[in-house]
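Got a structure for you, written out below as structure tokens; questions coming shortly.
Only one protein chain is missing from this complex, and each of the others stays in its spot.
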Amino acid sequence: MSDVTAAGRAARGPGSGAGTARRTARWAAWAAAALVAIAVPFYLDGFWLQTGLFAMSAAVGAIGINLLTGSTGQLSMGHAFFLAVGAYAYVYFADPGQDGAHAIGGLGLPTPLAVVLAVLTAGVAGGLFSPIAGRLKGAYLGIATLALIFLGQHLLFNAEPVTGGYNGRAVPPLELFGLTFADTPELVLLNVPFGALERLWFLGLLLVLGAAAFARGVLRGRPGRAMNTIRDHEIAAGVMGVPVARYRAGVFVLSSMYAGLAGVMLALVFQRTVPEYFGMLLSLDYLAMIVIGGLGSVGGAILGAVFVSVLPQLLTRYSGTLPLIAEPGSGGVSPAEAARILYGAAVVAVVLFLPGGLLGLLGRLRGAPGGRRAVLGRGPALPFSPPPASPSTSPTPDTRS
Amino acid sequence: MITFLELLVNGLSMGSVYALIALGFVIIFKATEVVNFAHASLLLAGGYVVARLHPFTGFWLALLIGVAFAGLLAALVEFLIIRRANVGSHSVLAIVTIGVDIVITTELTRQMGTEILSLGDPWGDSVVHIGGVTVAEVRIVALGTAAALITLFLLAFRYTGWGVAMRATAEDAETAALMGIRLGRVSLSAWAVAGALAAVAALFLCVFPTPGLDRGTSFAAIKAFPAAILGGLDSTTGALAGGLIVGVTEALMTGYQNQLAFLGRGIGDVAPFLVMLVILLLRPAGLFGTRETARV
Amino acid sequence: MLDVKDVTVRFAGLTALDGVSFTVRPGTVHAVIGPNGAGKSTCFNVLSGVYRATSGSVRFGDAELTALAPHRIAALGVARTFQNIALSRHLPVLDNLMLGRHRLTRAGFVSAGLRLPSARAEAALHRARAAEIAEFVGIGDRLGTPVGLLPYGVQKRVELARALCMEPRLLLLDEPVAGMTGGEREEIAELVVAVRESLGISVVLVEHDMGVVMRLADRVTVLDFGRRIADGTPEEVQADPAVIRAYLGTSANGEHA
Partner (left out) sequence: MEVTAPPPHDGGLAVSDVVVNYGPVRALRGVSLRVPPGSIVTVLGTNGAGKTTLLRAISGTLRFHRGGIAAGTVTWAGERLSGIPAPAVVARGVTQVPEGRRVFGRMTVEDNLRAGALGAGGGRAAAQAREQVHSLFPVLAERAHQRAGLLSGGEQQMLAIGRALMARPSLLLLDEPTLGLAPLVAARIAETIRQINADGTSVLLIEQNAATALSLASYAYVLEVGEVALEGPTTELALGDEVRRRYLGVTDAPGDGAGRPGPPGDGGARRPAARPRPALARWFA
């Protein structure tokens, strides 16, 4: 979970006993988590598998927007648009289409290729927006990206030959190395019928891990440092040789590709794409995820994604036993509404009381290595924080001319 | 030509309503540097109170209470949340307002369900004829009210002590504090005024030809965001110009959508955002916005 | 090597720099001094591309700097420090230094994300050099500490180290000893001398501490009201009546000349 750089590791002393013990503990934790993740499809029913898969898709999308908002300080309300691009592009590339009265286009490409092309298409869409994404910053960009939501909805409803319009489109299942990610043909493993959800579960795990590893590589490497500096001190970044506008646009494209992949995953799980789903609320969900989880870090994005995706399902499942929450359709606070209110409030609460989000809280609970990070961690509590307002003993620009 | 004039008047009327919303949005930004994404939810709250109260209190009292309620709610958001979020960065506060927006909007839409609530306005669907041009009476009222409120506001902004304090704070908060201006009060009053303006705008978003207040109203309110940013987030003039541009564009694109069929149905709703994108491409700080000069 | 000619900068009616010219010869330390508000920081901001000059030219080698964006100027080997520290507070010292290596490294999103061998080798090579520079500046034991937790004096050193990490041909130092104690000032002054001696690069220095200026500078340009009022060796400048007047005010004219 931790996002400590090489420097951080060096500081703790590579050979120290405490360091080794901690590393062992961390490996053990990872191994345990991996075991649990692998075991899940054998024990949980479809409802939870689907919830888990939604969370995985959300995690990929959240990692993407965290690169943009958390690490580079650029707000985007348009994430849902790129999810839609990914989802619909996959369907368009993979589906052979049909002629007739309601002609629907499609290329019928091999599905793995369609996945790759869908992600690239999302990237291209992000690139088309780069003249704005590169020049606007912070909350300004947030309002500008609202346009993508409305434009996206308009296209999804109107470009019927591609999107299927109001009714959306069915999603062709993915076929990889002869394995079809669908309920047929039947497959039974260890006495558990392995349907679409079970099969997708492992694919989802792999994709989340891959997405997380890639993002972490970016963040720890040369681009990540440039992004953080743009967030912390734009002018210094430029003077140090970082082409600021190009980087802003680049991160926007990368973030769009993450959203595209999340969209593909969503489509595969949902098996149908509908326009309404990709509205503004979805974008807000993603911003809520990264704030609740912890801005600027991969682990935070994953935590937040799980929180925001699982909460409504938990409430739905246990609405009978929870006070104040009514069964869906009975007129009281529905689980979905309760969940929205809860995580809306969580966003506010995190900023007010929990700098660093859930990840920061975890760090603090674990003590030791997180202790310092909790104060001034890598996953900063203040993603857009300006340069220290007054680092010098005479902080007003005394020589300002 | 007649159609064009009708569309233009309707567009200006809607535009003046957007301007009211955008003005509040800009006031909050100027006074506290917060981009308030919860603005649409404040508007919804004001409208909702009017809709629920008017059967009991009559329209005018309900409107008064609704406006006061929205102002109070906005002030409460400032006092309980914005002021306490000591994050040192105003952009984080933008995300906080998103959280606030999620909570308020979710609760209100839950209360409304699928109903379409009437606000009980006295104008109904009566129309007036000026020359060959036919316009709904309420659209004229909207234009007049918005113009009056905006004038009143600009006069207050210019001539009262409150206005001086607001402008001083917007320019340089620290120096304003050095002059003895209480920043807390300035910020509280800015939020309250913005909330109240939004509630008035809510009224005119929900009257003829719109069927009434429903879940979609907050989306209509969101069109004021491009109005604010294309004018320039820190400019009151910009908010007015932006509102009118958005209103007129929307009305014309909707009115001529048959001729614009190749752009798809409902292009009117998207048009304001497209205009915003074009303007931002040409002027990243908006039409009247000031570019900050970097200080190192 | 660096040739500043007739540079004028105007902001909304205010003339911050008014036809300023000076030349920095290779391998020398050139100080720009002047009372508060004289235009020194504006001058630095023009040299590093943060501000655009209204008129005039700045030539560095064969390149004309006035038309270039900051990152293009950085690519030519011009590094600067900031008077008000401009580091990423949350990041450890090493990451801040590695930012200085940005222009010398290539890893992009793909190779960093995939951790390609080329990116790892590059990172290791440059980390080693950053550590070397940190050692030189005297912060070798702080590489893992988030910058925000360091005392002010150390943060100023990180600024200097980050600029050195760019392997500059021209180093612009904006008040490197402001707010430091006497002992710290000595050490920083030593460092600047060491930089020039071991790397042979040119240094332009804006500084208020006249002791440091007089000791380090080979040549001094004095600004006042955005104009150049003197230019010469430290001794010449020190004795210049115009300079004394600028610093001590009119009434000091006769007393100290």
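The chains carry the letters A, B and C, assigned in the order they are written, with residues numbered from 1 in each.
Everything below uses one rule, namely that a residue touches a chain if its C-beta (ideal position, glycine included) is under 8 Å from a C-beta of that chain, and two chains touch if they have at least 3 such contacts.
Note that the structure is a prediction, hence the values are computed from the model and not measured.
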Residue of B:Val133, B:Ala147, B:Ala168 or B:Leu260 in touch with the missing chain, whole complex considered: B:Ala168
Among C:Leu150, C:Leu171 or C:Ala230, the residue in touch with the chain that has been omitted: C:Leu150
Residues from chain B at the interface with the omitted partner, ascending: 88, 161, 164-165, 167-168, 171-182
Residues of chain C (touch criterion as defined above) contacting the omitted chain: 12-14, 35-38, 104, 125, 129, 132-133, 136, 138, 148-152, 155, 164, 167, 175, 178-183, 185-186, 189-191, 193-195, 197-200, 208-216, 225, 238, 244-245, 247-252, 256
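Please note the rule applied: only the chains that are shown with their structure count from here on.
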Distance from the mean Cα position of chain C to that of chain B, given in whole angstrom: 47
Two or more partner chains touched - positions in chain B: 294, 296
For chain C, residues contacting two or more additional chains: 41, 50, 82-84, 86
Residues of chain C that touch chain A when the two form their complex: 16-17, 36-43, 48-50, 69-71, 73-75, 79-80, 82-95, 98-103, 105-109, 111-115, 119, 123, 127, 143-146, 148-149, 152, 155, 162, 166, 175, 178-179, 206, 208, 226
Chain B contact footprint on chain A (complex, rising order): 73, 75, 131-132, 135-136, 138-140, 142-144, 146-147, 150-151, 154-155, 157-159, 235, 280, 284, 287-288, 291, 333-334, 337, 340-341, 343-348, 351-352, 355, 381-386, 389, 397, 400
Footprint of chain C on chain A - complex, ascending: 5-12, 214-215, 217-218, 220-226, 228-229, 232-233, 235-244, 250, 254, 372, 375-378, 380, 385, 387-388, 390-395, 397-401
